[in-house]
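Before anything else, here's the structure in question.
Partial view: only certain chains, each at its native spot in the assembly.
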Amino acid sequence: MSKPLILNEDRLFSADPAQRAVARELYALIKDYPILSPHGHTDPQWFADNANFGSATELFLAPDHYIYRMLYSQGYDLNDLGVGSKAGPSTADPRTAWKIFAANQHLFRGTPTAMWMNHVFGQIMGFDKRLDETTADEYFDRIGELLASDAYKPRALFERFNIELLATTESPTDTLEHHQKIRASGWKGRVVTAYRPDPVIDAEHEDFRDKLKVFADLSGEDVYSWKGYLAAHRKRRDFFMEMGATSTDHGHPTAKTANLSGAESEALFNRIIAGEFTSADAELFRAQMLTEMARMSLDDGLTMQIHPGSFRNHNQTIFETFGRDKGCDIPLATDYVNDLKPLLDAFGNEKNLTVILFTLDETSYSRELAPLAGHYPILKLGPSWWFHDSPEGMTRFREQVTETAGFYNTVGFNDDTRAFLSIPARHDVARRIDANFLARLVVEHRLELEDAAETIKDLTYNLPKAAYKL
Amino acid sequence: MSKPLILNEDRLFSADPAQRAVARELYALIKDYPILSPHGHTDPQWFADNANFGSATELFLAPDHYIYRMLYSQGYDLNDLGVGSKAGPSTADPRTAWKIFAANQHLFRGTPTAMWMNHVFGQIMGFDKRLDETTADEYFDRIGELLASDAYKPRALFERFNIELLATTESPTDTLEHHQKIRASGWKGRVVTAYRPDPVIDAEHEDFRDKLKVFADLSGEDVYSWKGYLAAHRKRRDFFMEMGATSTDHGHPTAKTANLSGAESEALFNRIIAGEFTSADAELFRAQMLTEMARMSLDDGLTMQIHPGSFRNHNQTIFETFGRDKGCDIPLATDYVNDLKPLLDAFGNEKNLTVILFTLDETSYSRELAPLAGHYPILKLGPSWWFHDSPEGMTRFREQVTETAGFYNTVGFNDDTRAFLSIPARHDVARRIDANFLARLVVEHRLELEDAAETIKDLTYNLPKAAYKL
């Protein structure tokens, strides 16, 4: 017998009646605010072409590493879950894959995935029964029908979700053709890009040399000279800004920065280009480029985001068979205090530069990030990220950051997702957790209710708008 | 005037009425479940000989490092607490030692020791007054009487505690004579061993060469050759499995693993045997042996437990005077992401291997352990361990692990104790904390009650049964 799917209106609020009452009141103020999504990984082609999405498996299961990593950890094969490999698309029957997911809902108990999916199923897809083995077919069929309808096309959903702005992330080697098409289409939806130059900065990336070639072609610069390489970045940044970009994004293994002299930088760059570099050289080059990017941001005004601390593609077998980004990235301890110092020595006191820091290492919240952001004018803290984009994770973020950095050195929520349909769910979780955290401060008489009300509006809307210059 | 000893039936549950009500309901479902104790350090001789235990001091004080380390930290001498040294047994009068403990109950306020001991005193020994200076003699006398009775013999207590299975831990150099005797006795109690090869793997252990000799004798293999050494492990593992073992246990200073070629391994082994090795060699050998043990587990099916991150015998004076395991071990920061990679590269994607990870470094829960266990099929997370086997520690474990790894990549509770009489108390604490944690998810509408009910049964019984193949 199937079980009812219930989205309780008090979900994520404390059970304490006093705190819950305040949380409700604060949440009510902002629950219908438009969504600002200044950092994410949706595909701009969806909004350019506005084609219908495919099956439930193609939309929800195969692209969502939160889901298939959990199933993989319990012994299911990625191919059987609809995940394509280097050999080509998955050979699994989408319905069969879906049934594996349906039959393993217990694995997701207590995870944010469970909350996000229930929100999507209940609120967006209209189900009133939970997904399980008994409802798997009904879900698969009904989702397929809905996705084939006009109301579930990308642009229609974008509008229904009340998204004011959505940023995608592209490499300098991307032509941004989809963004151009969106702009040319006359559609009112604001979809902008963000400049993520990792592929032409990380000399250890397997496609580095191929990407450099494209970088040269698109920029028309001699990217094999240090000057030309920097000029190419400036040109592409300008073009990205034409396509709406207000920020850059940098996903490095560490937070290391460097501030070499011009001659040292050029010598290092020449080693990189000659292919005669050590792993330490590659790390130093990434470090130097963060400082170069900050220098460019001072000129062109792009807000800079640093996302360090992930050991990418940790599972060697999966990397070889399935490629990158298959749920095999594992966080690393990250040092911000020493690593950021060269960049901060150079630009830390600037008033017209914003650098947003993220972490996968929660130990840095109270020890490093809050003290740094609570002092340096250029620094702001991004929200709890990736594995920590969750009720407990968000709560720890506020608990460990606020007392030193306050609320106003943070920048609101990022959904950071490829899972387009989960965007409202994710923002809703963040809004509820902020409401609940502020409510605790209120009922413990650490904050006045009217100040909490102003704060939650700022967290939801004004802070991201300002930090990302939207 | 003595104070009443009260074991409140709601202990460890939140004071919030809604959460408490759900916690009660969940706890009621499993409070009488039999105890599975798949990892611990009780003495098999107790169950083999079934002799009466000694005095209160001998049973509770002298062997319990939680207790005497706290008293030692406040200036009491170990000898005065009944703890034997290298020079021989303690010269203290047991009753006098007991009175020191009795007079210092305030030191244990807020510690799990206080809860465990009150449970033992109230539930198992039948006291209704608290231990303090005024009741010290009464306690000492009454406990002595009880321990001299048939009802308090090891096997009777085992049955009274409703223990379905109890694992001890032995070295490959142990003859397992007590386990053989238990099996030969026809007693129904299931006491099994576990294979802990540290003494013949850690070349830096002071008894390494002596232990190798015994290892040779018991296995009949040439343990001084790499092939013979591995063969000896295989033989002893087989024999341990005859004595009920379903798991191995590895207590290394770090989580380092290695995957050397056969020739490299042999060369390293030869340096170890020749006694011509550096500290780095010893570390590399321990690292390589974890991978060898995983390889053997693939063949014989033993579940593997890795307990890294303790600086053993940190107090040099105590080590020299009293020897090992005298409450002087201190946790170390532990890196799982880099250290486990060689083993994971070799066997991380196997479906017929289970490796259970423990930590003394809570920072690894959300940063490393949950992401690793939430991806690799072979990895599961052991419960919060040792210093963290406590209400706050267990709660942090669930809060920091569940959102990424779920409940189903964990393996239920381990009491990990030498303190036999505290086993029911420890399992009761774990059950209550799990009930309370699940109850919070329910009242915050993050989990349905019926799912919580299924989950707590799994945490209490089904998950340890599966992970340890009981």
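We just call them A and B in the order they show up, numbering each chain from 1.
Assume a contact is a pair of C-beta atoms (placed from the backbone, for glycine too) under 8 Å apart; a residue touches a chain by one contact, two chains touch by 3 or more.
This structure is a prediction, so every number in the text was calculated from the model and none was measured.
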Given the 2 placed subunits, let me have the overall number of copies in this structure's complex. 3
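The working rule: only the chains that are shown with their structure count from here on.
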Chain centres from averaged Cα atoms put chain A and chain B apart, in whole Å, by 40
Chain B residues within the chain A interface of the complex: 16, 18-19, 335, 337-338, 341, 344-345, 348-349, 351, 363, 366-368, 370-377, 379, 399-400, 402-409, 440-441, 443-448, 450-451, 454-455
In the complex, chain A touches chain B at residues 3, 6, 8, 10-16, 69-70, 72-75, 106-112, 114-115, 311, 314-318, 327-333, 360-363, 387-388, 390-393
